[in-house]
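Omission of a single protein chain aside, the complex is shown with its protein chains in their original locations.
Chain nomenclature is as follows: A and B, assigned in order of appearance, with residue numbering initiated at 1 for each chain independently.
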Amino acid sequence: MTVTPCHVTREEGLIFERSRPGRTAYSLPPLDVPTVPVETWIESRFLRADQLAGLPEVSEVDVIRHFTRLSRWNYAVDLGMYPLGSCTMKYNPKLNERVARLEGFAQHHPLTPEELSQGSLEVLKTLEDLLCEITGMAAGCLQPAAGAHGELTGLLLIRACLEARGDARQKVLIPDSAHGTNPASAAICGYRVQTIPSTERGLIDLEALRRAADSEVAALMLTNPNTLGLFEEEIEEIVRIVHEAGGLVYMDGANMNALVGIARPGDMGVDVIHLNVHKTFSTPHGGGGPGAGPVLVTSELEPFLPVPRIVRRPDGTLALDYDRPRSIGRMRAFYGNFGVLVRGLSYILTMGPEGLREVAETAVLNANYLAHQLKDTYEIAYPGPVMHEVVFSDKRQRAYGVRNVDIAKRLIDYGFHPPTMSFPLIVSGALMIEPTETEGREELDLFIAAMKAIDRECRENPELVRTAPHQTRLGRLDEVSAARRPVLRWRSEASSAPSGSPSEERVASPEP
Amino acid sequence: MRYIPNSPEERAEMLRAIGCTTIEDLFRPIPEKFRLREPLRLPSARSEAELLAFFRELAARNAAATEYAVFLGAGAYHHFIPSVVEALISRAEFFTVYTPYQPEIAQGTLQALFEYQTLICQLTGMEVANASLYDGSTALAEAVLMAERLTHRREILMARSVHPEYREVVRTYTRTLGLSVRLMDYDPETGGLQARAVTPSAETAAVIVQSPNFFGVIEDLEAIAARAHEVGALCIVVITEPISLGLLRPPGELGADIVVGEGQSFGIPISFGGPYLGVFATRERFVRQMPGRIVGQTFDSRGRRGFVMTLATREQYIRREKATSNICTSQELCAIMATIYLSTMGPRGLRDVAEQNAQKAAYLAREIARQSGFRLRFCGSHFNEFVVHSEHPVALVLEKLRERKILGGLPLERYYPELRECFLVCVTEVIPRSAIETYLRVLDEL
Partner (left out) sequence: MATYPEDCLYTREHEWIRVEDDVGVIGITDYAQEALGDIVYVELPSVGDHFSQGEPFGNVESVKAVSELYMPVSGEVVEINEDLAESPQLVNEDPYGDGWMVKIALSDPTELETLMSASEYEEYVKEEREKEK
């Protein structure tokens, strides 16, 4: 099975190792203004003396070859199915790339006077309005750079709203199936986290929620559909319990792909929701960002939204409103990940209302199709009608000494990206699969066949699965050594001693 | 429907295969009363050609740098982006991938991020860098939270000459945690922070200074860091214009404990404020309190070098409410853009472009100072930005410039009421001399 690396594209070193003195790749026009010695503009003690030694010296061809070769070591949505649960790895339309690169957007400075920024402001205002309609909320803010940033924004809004009611509270309730960002965001807001258990059906335990919903509850953070792919059928009762206790309901909209055009969180009584434009609205994930995490709220929370707000003047033009005395403040510099947001708008306008509904319908159909075809082979942790994703476990394969991670790695050999495994924590050996609507039937059938073949291998040749992947350039990587003795940057062999600061010894060690 | 491969017939077959008659059956778990009966009130679907025309029309309403000479900086900078950046980053293998949780099929992203971390360390003189945060402002807020974790102290000392929007973000992040933020004023002559104005106490977690600061003035980081260290506080250095590192001494050599910044200048389009690149670097001994993803080197089962995400126990998906940050999705693609940009520029290119910025800014500043009614507000060292004091109303000056297709600068009154008569000017390498001369003629005609 092992392939001996024989081609250069499989053995590309670091860009620093390609460096050869004197090579260059840049071009600049000649300096066209009269010059002065730089020291007359910048005091010489501020100037660096190291000539930027260590930065790579390479040609343009070197740069192109290097990064093109690296890129070939990645698996991508444009190559095949990428069924990461709760990540919604759908196709990223090319039109949106073209739109975001229009020079009038890409070369538009964020501090351009408003009257000369009407195009970009119109993009943002239109998107905000459309997202309100899609979620059934009253107002929104596009600043948050990603889902977790949206969570933080939403919880700060809840805190501000409760303080304005004269009823600041201490704790946030989070189901045990939640994504890790939920408790982490709550902690940054200074809230204590109380975990709410799930029932054996994988839904929120209403009795436990009732007991926890006391006068200290600021909010419930609810992902719906949850990370098991199940819709919280008792949503009306859940919202009622939290509201009667005086708390607010935050919805993590990571799984909105199951609901667009089908149902609206605002109609269900949700007070705040964030969306992931890089999931539901098709913008590329870029290997871990950039994303965008707009937050939508009810009219009660609107006064607290971050500054600036985009408002329409009576003459129809748009303006940035900074005079918002009850605002929680700013979440980031400027107005948000504009380049991501304009792609999201392009997507919504491409799909239209019927198209968005078809997105949810097809995403849910695809997930149910997978669940149905694989349920006799793999254990479904919480059986029930699934929405956009299905969570299997490795329970049956464990009998042969094979774990979820092994199955995942073996899927790579079959040409698929593995599913999500790090959560939900309530499923031991989870395989969380979200096909999305952009997979065709034959791709789903190939995936199903691969999963069934791996199950056969677990029984007949478990070692093959345990040592997978076998078809990749590298085998399994030693994450233990990486963490025990971290090597987090390249150093030239000549200067492999740590480049500690000369002032290191002087730095007073902070008090523990 | 666009982007949905299966035909209606195929969908019907799949429905039958799972024993359903209508698609509605699949949505039974959603209570009937919440299911939409009407389509959403959204504009109806449009074709690619229609949408391109629609967005072109919107884009044309903006005063972009293609039409105007833009002398605006203040945290977002127009620099030339080499063609290779766009060409490489558009490869689907970088673009359409998720966070590299499966290292065997993500070595491209991982190795590029390892290179990025190395470049940031080299430029800043720090020991470790993460693989990106959202932007400069949130990177600063994260640095403040990290300083609190490291020192268990509750006060932050921040220069007023830190980007005003960054200061607002720090306030948003710290208010609910009960950290207090004390501001340090700039010296009215130099525009920089005098070491004697830095008065940390035994309660101070960190001293925050930006260099070049919001006025474009280069700060005496060594003296400021020393003041912080006297009381065991950390020194956090903010950089919004990282091209300056092509010329300026790295903060790591001057005593910085955490360096944060905006990496947009490194090959990322200005794009009305985002997506940008949050840069974050620190000392090795603080690495376990650093937020964000980190890539490390390791070896595979056959002894070949490879890269993985490491020290992940700091992160939210493992440590949940005890994590160093809630960040998950960050700006990895932008970090790869910066890596390609810096590889292309190399040491000579980065120095040359920094020098061009400094020389062009110095030229315009010199010439403006010669015009009657105008002077430079601050006398400290500058990089590519400076503050102009005008005897004419600022709005009038900028209006006259705008008539000649020049966005001449940022009025400062909104951020600093005492600088009502001032505006901030930025000159980068993309501004041709002809635009500078037009700028000067307009001032001359006033």
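Throughout what follows, a residue touches a chain if its C-beta (ideal position, glycine included) is under 8 Å from a C-beta of that chain, and two chains touch if they have at least 3 such contacts.
Here the structure is a predicted model, which means the values were calculated and not measured.
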Discussion item. Just to verify: which one of B:I318, B:A369 or B:A395 makes contact with the chain not shown?
Written reply: B:I318
Response to the item:
In the whole complex, of A:R45, A:R312 or A:R484, the residue touching the missing chain would be A:R484
Fill in: Interface with the unshown chain - residue positions in subunit B
288, 312-313, 318-319, 322
Worksheet item: Tell me, which residues in subunit A touch the chain that this view leaves out?
Response: 422, 479-480, 483-484, 512
